[in-house]
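With one protein chain withheld, the remaining protein chains of the complex are depicted in position.
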Amino acid sequence: MPFLTEQDLQVNVLAAEVAAADRGAIVSFVGTVRDHHAGRSVLRLEYSAYAEMAESECEAVILEAERRWSVAVTLRHRIGQLAVGDAAVAVVVASAHREAAFDACRFVIDEVKRRVPIWKKEYYADGSVAWVDPTAPGGTVPSERLDA
Amino acid sequence: MPFLTEQDLQVNVLAAEVAAADRGAIVSFVGTVRDHHAGRSVLRLEYSAYAEMAESECEAVILEAERRWSVAVTLRHRIGQLAVGDAAVAVVVASAHREAAFDACRFVIDEVKRRVPIWKKEYYADGSVAWVDPTAPGGTVPSERLDA
Amino acid sequence: MHFLGAHVPSSRSVTVTVRFLARYAELAGRETVTVQAPGPATVDSILARLSEVLPAAGRLPAKPLCACNFRQVRGTELVADGDEIALLPPMAGG
Partner (left out) sequence: MHFLGAHVPSSRSVTVTVRFLARYAELAGRETVTVQAPGPATVDSILARLSEVLPAAGRLPAKPLCACNFRQVRGTELVADGDEIALLPPMAGG
């Protein structure tokens, strides 16, 4: 149930959670921290969450995927400080059929991005700091906290 | 270039081959040995390949995916003896965009199954042995080799 | 928490905790504030009271995404005494 974690994400460890002798297809998605965003050089970033709601939304997304396809799903999202290249989110789906595994994996990551209350603050090489906001022009809004 | 291997497949090792600071999405597919096929209990299986052609077809599939999408692809297929649960094939795709990574990963595994000359012999709990043949009724054809 | 038209609680006042998340906490200058409103109160009526009790809340969008007790809700939903109303910036996980 703890889908939010401050630990490194390990796809092979997550895969072991959903692997089974009758599930021959395992599809995984890992989202990593990129070194650029909207033309700015990113040094590191920080994820924060509305933890209790994020946990229940992650669980709801997984249940929805498992009801819609014949799959087993596991999911983790990092919170806290991350460096460029770190895995921020991992979804692993196991199924008897690869089509279902691909469809369900895509559904889960799309839904996580759409409805799980997690936010990302980016720290840039030029010293500025901004919140990622997909609805804002340019995709970010400056952070106002000077100690940020 | 050696896409065929007798070594265990490690998705995290393969992911390191395609990871890059500007590729934030990594999608992987792993096909594992199932314990049943066409109603029969599978104990183990053996993959064989027409090696030189299989290598060049794997390379062609990867180049096609990398030309069609903006992605980096890596791929391995086991040959030799495998046990239930072992990873038989692994495809890892990295991209700046998850849609491209999902599409390319699916394309690669579909093409590998369609055109790479690899064959699978299944050994069943009842002592029988058969070649997997997707075009045959029931999906298999009995092996004729008694020492098989 | 109830839908309008369902059982409506008495008209005595309702006290809820409003939580500001992520950038909204920066704008509000704090993470939570207690808001009291005459019952029956909706999410919208709590939001309308917000800048009275916390002037900095005037810097927030007029119609933020809201959750009540960890579930996304519309502004027209009723709130009950003790509920936690969370104001959520656009999500940016993944």
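Before moving on, here are some points about what is shown:
Note that the chains take the letters A, B and C in the order they are written out, and that residue 1 is the start of every chain.
By definition in this document, a contact is a pair of C-beta atoms (placed from the backbone, for glycine too) under 8 Å apart; a residue touches a chain by one contact, two chains touch by 3 or more.
Predicted, not measured: the structure shown is a model, and the values here were computed from it.
Counted over the whole complex, the shown chains touched by the missing one are B. For the chain left out of this panel, the touching residue among B:D8, B:D22, B:E99 or B:D133 is B:D133. Contact between chain B and the unshown chain involves residues 31, 47-50, 52-54, 56, 77, 88-89, 109, 112-121, 131-136, 141, 143-145, 148.
The rule we apply is simple: only the chains that are shown with their structure count from here on.
Innermost chain of the displayed assembly, by C-alpha centre distance to the whole-protein C-alpha centre, is A. Inter-chain spacing, taken between the CA centroids of chain A and chain B, is 27 Å.
Taken residue by residue, chain B touches two or more other chains at no position, since every residue touches fewer. Contacts with at least two other chains are made by no residue of chain C.
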